[in-house]
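Questions regarding the structure given below will be posed in turn.
What you see is the complex with one protein chain gone and the rest in place.
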Amino acid sequence: MNSVNTLIEVRNLRKYYPVFGGVLRRKVAEVKAIDGVDFRIFKGECFGLVGESGCGKTTLGKTLIRILDPTTGSIYFEVPDDIREKINELENSGELEGSRILKDIRKKYDLATYKGAKLNSIRRKMQIVYQDPTTSLNPRMLVKDIVSEPLIVQGLAKGQDAKKRVLEILYKVKLTERHLYRYPHEFSGGQRQRIAVARALVTNPEFVVLDEPTSSVDVSVRAQLLNLFQDLQKDLNLTYIFVSHDLSVVECIAHRVAVMYLGKIVELAQTEELYKNPVHPYSQALFASIPIPDPTVKKRQIVLTGEVPSPVNPPLGCRFHPRCSEATEICTKEEPELRDIGNGHLVACHLVFH
Amino acid sequence: MSIRSRWKEFRLGIKPTLDELKFTLRRIRRSPLSIVGMVLIGFFVAIAIFAPILAPPTDPHDPFSIFHDGYGPTPRPPGSPVEDSYVRDLGWTTHYFGTAEGQLDIYYGCIWGTQTAFRIGLLVVAVSLAVGLLTGCLAGYYGGVIDEILMRFTDIVLAFPGLILAMALVIALPPAWSIDFGFVGLAIVIFLALIFIGRSKKLQGIWTFMLAVLGFAAFGTLYTWVLGTPPIWVQTLNLGNLDKVLIALALVGWPSYTRVIRGEILRVRHEDYVEAARAVGCSDFRIVVRHILPNAIYSVVIIASLDIGAIVLTAAALSFLGIGAPVGYADWGQMISFARNWIWAGIENPWQYWYTFTIPGLFIFVFVLGWNLLGDAFRDILDPTLRRR
Amino acid sequence: MGLREFVIRRILLMIPTLIGVVLLIFAVTQLFTPGQRATLYITSEKQMSRIPDIIRQYHLNESVLLQFSDWFSQVLQGNLGYSRTGGGPVLQVMLRKLPATFELVIWSIPITILLGTYLGIQSAVHRDQLPDHVTRTVSIIGYSLPTFWLGIMLIAIFFSGLGWFPPERTGAQAFNYIYLSGHWRYYTGLLTIDGLLNGQPWISLDVLKHMVLPTATLVTIQIALIIRVMRSSMLEALGKGYVTAAKAKGLTNTQVINKHARRNALIPTMTVAGLLTAGVLTGVTITETVFNIDGLGRWAAVAAGGGGTVPDVPAVLGFALFAGIVYVITNLIVDVLYAYIDPRIRLG
Partner (left out) sequence: MTEDILKIEDLRLNFYTYEGVVQALDGVDLNLRRGETLGIVGETGCGKSVTGLSVLVIVPPPGRVEGGKVLFSPKGRPIDLLRTREAILRRIRGEFVSMIFQDPRSALNPVYTAGDQISEVILNHKRKELIQRALERMDEEIKSGRASFLAGYYKKIYEKMLSNPRAATLQILSRIPIVRRYKRILNDEAKKEAVNMLRIMRIPDPERVVDMYPHELSGGMAQRVVIAIALACNPEILIADEPTTNLDVTIQLQILHLIKELKEKFASSVIYVTHDMGIIAEMCDRVAVMYAGNVVELGKVLEIFKNPIHPYTQGLLESIPRPGVPFISIEGTVPSLINPPKGCRFHNRCRYAMDICTKVKPEMVEAEKDHFVECFLHQ
């Protein structure tokens, strides 16, 4: 894996939302939307993030590009290899001197520490495409204004120059000059999503979060969008994180996939490996519960009992143990770590190691 | 770039807006009530504009004081001839709507009262709206302490029924008020400057506000301390009764706008497109002006148009209670108040003096009806759920 | 969050508003001259001559803080000043005039709310049909009528013209019996009820007859708001999935409307009804003035402008304070009722 460059490295990322309650509206609890996540995203890959609603996958995507502020943890962006080693060293040493150097490094590379103008400047490098283009495009702005806005606020282009770049990107997403002076509501769902993609890509970003980009369009249009994403990735050398609950789409587009459950990554592997051979009981159940569009295939289905517990008070130990049919004593007590079982296949489950 | 291509660009840019406008007009045409409302308002606008022709002022310095035709106590019916030779020489031959007690001409009062009504309605709504927009945006977008303070304050003002608080304010306002225009102007300038310049989020919120306040407090103190006299831009305003009504209504009126605008902003600011704008790196100011306000403003427009009617009603009620416009001033409410005695007077023939209270009342009613119909129609036309599909 | 916590929170939130209401009234007093302000501290006609002393005694020319502490302790003791137009201390005058106003309000508010919700429902159910058009037109007309003009017109038609319903609070005969005969005893202050308790039902009838026009005035101007809100929230409720689901259960139209849609539509209407109840004093002020009913509203109106060139400051401020407090308390009650109807609030 040395030939591949890491674009983003996430360390122990957490995002908690306060819950207010009581007579005085004090903070009474926290929703642990992301609760300690570590992973890397390589340059040029499409990283799939799957899980059920409320597992924190969208929050994770938005936190990565700092639309949401993380509670703790680091998001290292474009760190040279030598410095990465240094970070590893420093994090383990725990010396006073070390922690000061680490602080300096974090100031430079850790997106979680960015503020103000510096934070604004990374916006051109990291973008997002939302789930539903009807809500993510301002209904009172023309397509031209929507797409050129990033250029203008980032100070990259103005006037005719901006228009030229807008047109370029519109052609790339298979829209034309005709569409420039129209409002979003004049377009079909698929076209609207293309406008949203154009807005995200107009500043030439390196990294794009695709937050369930196909879930609001119909099946017949979905494939058009997926093709577009793949083509753009090749043309513009993009890195994607593809957040979705639609497992079959992720299977086709992602290079690696992480499965999330209640704010944690429970399994992460190459797509083929994961889909063929899921190890974590939750992943097994999840993949087994997709209905297969082929009436001749009758496969084993695992019906999970119960529902996802509340992320305010996640179960102790392994978060999945109340629903897991194979849970043992240790699962109720100790939280399993995400460990490599070979070939970059990471699993967080006690059963695999015992 | 040639002028022609610029023109083409402009035309392309303006076309969708025109299409939207056409669409809206089509909707208006389909709703008969809104047409009635527009015709009524148009009618009153025409009266207000052509008032000097419809009712040439007898006193060019003060067209709003209704002319007397003698001082006889008993009202005279519509169509009575004008007796005062001075007025007759000015071209007035008949009292079209009759005269009120003291021979005040009702027709003249009704025509010029239209201007008064527009002045009250538009001015109060404009001021309330401006203040409401500023405070509402601050409270809605920044939240936190500034929001809490503003909301508690609006709570308190809104706790009083509008008419009653306005009543107290009208009698409380002093007849002369010294206002430091430099102070006010400077405040606005510093405030806006800080908002424009300030890039960091902190500076734009409560700190800007506090800095601005402290800034001119210091400046004002320094000035008076150095020179020993108030500066020239401190002017004493003489407040007439109607001015007091305007001020009182604006003071009572703005908090409801703050509320509505804040609510709309809160609704809109969690939309995906606002988050997307933030993800793109838009400044707070740009987000508010380009993304939030255009989507939030419509409900405010609806409320404002309904409010013009309500404001005129309240002002008329104040006049009726005897704390609005003075007797003889061209104001509909005042005219009815003045005529009140004549329904009690005519026990034997109650409709003997009908014109004294019926005609000015009809003017108020139709005027307010027009605005309400218009507001109602706006509500249907601009309803965003009906609009976009 | 449970209902109890919700209520406690509401009550706690009410306190700063109440303090704010008092503070605002105090701020208004600061706009007056010290001489006018002094009337807020006296309790009888005789003290009117001692104004300069009072200005000194209560520091009315001195710092705002000092004034506030003096004024506030007076208010806490129930001294709101001497009302020249009412001929007594403000609080006493208010208590004396309250029943007449209350009697008007307890008739007009329930009629407004019940009739308004009924018409709103009918309007929504028959959307864009004749009943809807008629209701909407009538309500918008009612909303546009100046209260005082409506009152005057009603008097002109129904009293001066037809002679059916007289203005004022009582007829001459009842007036004589109540105020001059010496047989009358006050139980509640509400003449309709006291009439029965005194064994003089004709007085109750007489009072009722006198109340028809003022009540009609108040209902006409206020009902539009209720109709409008009820109609729109009813339309919203009728478009909801649970209404379709209720029809799919095989319920009758009436059951669907009365059970499923109405209860949900009542939730937003209740807020407006609360605001209306709290704001009724505005309408009452005008109505009482027009109909010459000796209640709080007419008193305040006379105090503000009708009673001569110098306004009766304590009366107006006392009335405003009263209105503010009524509003805050009504709002609290509505909030609690709201929570009672809507389980989403009650159970968090």
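Order as written gives the chain letters A, B and C; numbering starts at 1 within each chain.
Definition applied: contacts are C-beta pairs under 8 Å (C-beta built on N, C-alpha and C of every residue); 3 or more make two chains touch, one makes a residue touch a chain.
Just so it is clear, the model here is predicted, and its values are computed rather than measured.
S.K.: Which is it among A:Leu60, A:Ala200 or A:Val249 that touches the chain not included here?
M.R.: Here the residue in touch with the unshown chain is A:Val249.
S.K.: Taking the entire complex into account, which one of C:Leu31, C:Leu98, C:Ile111 or C:Leu251 touches the absent chain?
M.R.: Once the missing chain is taken into account, the touching residue is C:Leu251.
S.K.: Have a look at A:Ile152, A:Leu236 or A:Ile290 and name the one touching the chain we're not showing.
M.R.: In the complete complex, the chain left out is touched by residue A:Ile290.
S.K.: At which residues does chain A meet the chain that is not included here?
M.R.: 52-53, 188, 190-191, 218-224, 226-227, 230, 245, 247-249, 251-253, 271-272, 275, 285-286, 289-296, 301, 303-305, 307-308
S.K.: Give me the chain C residues in contact with the hidden chain, please.
M.R.: Output for chain C: 239-252, 260, 263-264, 267, 341-344, 347.
Simple rule for what comes next: only the chains that are shown with their structure count from here on.
S.K.: Using the average of all C-alpha atoms in each chain as its centre, how far is it in Å between chain A and chain B?
M.R.: 50
S.K.: Going by the touch rule set out above, which residues of chain C reach two or more other chains?
M.R.: Nothing qualifies.
S.K.: State the interface residues of chain C toward chain B in the complex, per the touch definition above.
M.R.: 16-17, 20-21, 23-25, 28-29, 31-33, 140-141, 143-149, 152-153, 155-156, 159-161, 278-279, 281-282, 285-286, 289-290, 300-301, 304-306, 311, 313, 316-317, 319-320, 323-324, 327-328, 331
S.K.: Using the touch rule from the top, collect the residues of chain A that touch chain B in their complex.
M.R.: It is residues 65, 67, 116-117, 120-121, 123-124, 127-128, 130-132, 135-142, 144, 149-150, 153-154, 160, 180-183, 185, 196, 199, 203 of chain A that touch chain B.
S.K.: Which positions of chain B touch chain C when the two form their complex?
M.R.: Where chain B meets chain C, its residues are 152-153, 155-157, 159-165, 167-174, 309, 313, 316-317, 320-323, 333, 336-337, 340, 343, 346-347, 350-351, 354, 357-358, 361, 364-365, 368-369, 372-373, 376.
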